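Showing subunit A:
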Amino acid sequence: MSLTLFNVILAVFIAICFVGANAAYLVWCERKGAGLFQRRPGPMENGPWGLLQPPVDGVKLMTKQLLIPGGVDKAIFMVAPVLAMFPALISFVTIPFSDNIVAHPIDVGVLMIFAFAALGGMSLLVAGWGSRNKYSMISSVRAVSQTVAYEIPLMITTITIVMISGSLNLSDIVQTQLGGFWSWNIWPLQKQVGFNLLMPVSFLILFVCSVAETNRAPFDLGEAESELVAGFHTEYSSMGFGLFFMGEYANIVIGACLTVILFLGGWACPVGDLGFFPFTHHVGWFLLKIYLIIFVFIWIRWTFPRTTIYGLLNLSWKYLIPISLFNLLLTAGLLKVF
Partner candidate 1 sequence: MGGYFTDLFTGTKSLLDGMWVTLKEFPRRPVTLNYPHESVKMYPRFRGHIELIGDKDGKPNCIVCSMCQRACPSGCISLAGVKPEGEKKKVLSRYILDFTTCSLCGSCVESCNFNALRFSNEYNLASTRKEDFIMDLLQRLEEQNR
Partner candidate 2 sequence: MKIQEKTKEALAALFPDPPASEPEPDDAEEGEKKPEPRGNGIIEQDYHTRGFHLDAQIEPDQLIEAVRILFDLGYYLEAITGVDWIKDEQLEVVYDFSRYDFDLCRTVIRTRVDRSAPHLPTITPIYTGASWHERETHDFFGIVFDGHPYLVPLLLPEDADFHPLLKDFEA
């Protein structure tokens, strides 16, 4: 028991470092990626290829004055950024980075991640409410309806996977997908998924939902800078803003992890287990996969215009939810047959 506790503390510490470094360098990746997608070089002044930009930005954010607008509810105003960061951190506890690197393989890991993801939506509500700013208020109302609309297809798709692997434990879910890419859940032509040809579609749904859950473009209605100035974090400065920013990137990593674990075989090697260097090998594949997914996140962000709130709800209620429900029933039936 004490070992587990130690494990958790160590994991949280590592997670904080991992998330911190990730957030910082994902910002760099995002800016560099944006630059390259846009025919310009991106950050390049600080250090080679601008690699020193994230620490410099961090220092800037930390040294700036934390402004609290007059008339706000201070407690709520201050707690919102923490709420944005905290669930993402906690969720890392149960993410299996490899067969033996996982802080605490909770048996209901999937549930836990969803529970905390919902809390992330609440942070936006609290931030918008606490700011006493009309733009923030509109933004937070949007964020809540968005969270509600996208949790549902996300859950349904996840239930499909849970049905296939018969476990809520993320490590177990990965275990069922070992062996090359042909045994990943995204691959439809295998007995494991009941030869369900809709598996790639269901992967797409999960992917779209995780983009929407993390408030990324084209679903960044929460901050919608051309309409709502900066949305829920309009009034935040200094590290308050910094925490929102880090929370966003931490959420992206969680979203990518979930996508990879549920559909892309987690830390499994795409061409079957090669056997040598099991440790680096597995972590390496896992990280490669999540960064690939994150690259797609960035790619999408710098390609598409933003949807509107009704466009987003339409997509969710008219397309994603019916299709994912249909897929759930289909999978259930097919699993019974095969």
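General observations
In the analysis below, contacts are C-beta pairs under 8 Å (C-beta built on N, C-alpha and C of every residue); 3 or more make two chains touch, one makes a residue touch a chain; residues count from 1.
With respect to how the candidates were assembled, all candidates are chains of the complex that A comes from, given by their letters.
Quick caveat, the model's predicted, so the values are computed rather than measured.
All listed chains 1 or 2 share the complex with subunit A, though the touching one is 1. The touching residues of subunit A, when paired with candidate 1 in their complex, are 33, 35-41, 44, 299-300, 302-304, 318-319.
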